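Of the protein chains in this complex, one is absent; all others appear in place.
On to subunit A.
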Amino acid sequence: MSSATTSQAAAEKGSKASTKKGIKETLLTPRFYTTDFDEMTDFEEMEPLFNTDQAEFEALLQEFKTDYNQTHFVRNKEFKEAADKMQGALREIFVEFLERSCTAEFSGFLLYKELGRRLKKTNPVVAEIFSLMSRDEARHAGFLNKGLSDFNLALDLGFLTKARKYTFFKPKFIFYATYLSEKIGYWRYITIYRHLKANPEFQCYPIFKYFENWCQDENRHGDFFSALLKAQPQFLNDWKAKLWSRFFCLSVYVTMYLNDWQRTAFYEGIGLNTKEFDMHVIIETNRTTARIFPAVLDVENPEFKRKLDRMVEINQKILAVGETDDIPLVKNFKRIPLIAALASELLAAYLMKPIESGSVDFAEFEPQLVY
């Protein structure tokens, strides 16, 4: 690991952090999103929601204790060799992928660890499950961070410590959103894995070979949130629940689509068509989510993809405005109609006729089902 690169980057960020406001995004700045919140209040509200003692949680606990991937994350010399071969733009975009994935896994690790700690007295079974999930995330993140070291880099943790904000979402945000992000994580990883298995010439770095076992962890994490939702039927059984379900589906799908398009070079670098990859992941995630959310989006309707593609174009224009030499006031002025257009597409997508869905344990249509 080259300490020169990291310490130099850290010094740069250190000086920028003190002058503050916008930090120029460099390759090593992990992206993260925060929400405002009042820490203690939200946790006090949250605790009653975890007061469950159903068989499903005992079953989940057993499943997590099994620790399927206990011995799975073992590196070999292929990693460094592959990293050394990668140069130029592909190398840069690869590092960014590792760094973003590592940040995401670390965030999950922290959230679950904290929830595991706080819920010990309220519900020891659920608390233990959170701790075991944080074990998984720590493993994933550690593996990715070691991958970064193949490229003579590491996550700049010093900077993050300074910028640290402990943010907790309202419970329904955690339940819906984390469910979606775990399940979408499963579908992203398994799709990349299976695609590369079928097209091994794009297997430029060995980490993808680990994705098949890795993503089963994500899938299980999603199942836990599924059980949490089922334990709180008010999140599943009324018109508000349906509106929230659709909202979170849309947020997660659009975020992924826009983010991935900005990084299309990475997906193309491993032989994928970025938009087709994303649509496949969205369709499968949506199908999975229909097993628990009371309403999901009609993502297979061609109009949905058309809207996503228009949002990509608008987003590209917004980013282009940022790159011009205009003064900030002019830039903001130029952005206004574009942001309005984006909001309009989002709203239209949200208002598209949804698909009724849900777990057979709750769904109104269950009596008509044939298994």
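We take it that contacts are C-beta pairs under 8 Å (C-beta built on N, C-alpha and C of every residue); 3 or more make two chains touch, one makes a residue touch a chain; residues count from 1.
Quick note on the criterion: contacts and distances are computed from a predicted model.
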Chain not present in the shown complex, as UniProt names it (candidates "Calcium and integrin-binding family member 2", "AP-2 complex subunit alpha", "Cytochrome c oxidase subunit 3" or "Ycf54-like protein"): "Ycf54-like protein"
Full-complex contact with the absent chain, from A:291, A:310 or A:335: A:291
Residue numbers in subunit A that touch the chain omitted from display: 30-34, 55-56, 58-60, 62-63, 65-68, 70-71, 73, 101, 103-111, 132, 135, 137-139, 141-143, 145-146, 154-155, 157-158, 160-161, 163-167, 169, 174, 177-178, 181-182, 184-186, 188, 190-191, 194-195, 197-198, 212-213, 216, 219, 223, 226-227, 251-252, 254-256, 259-260, 272-273, 276-277, 279-280, 283-284, 291-292, 359-361, 369-371
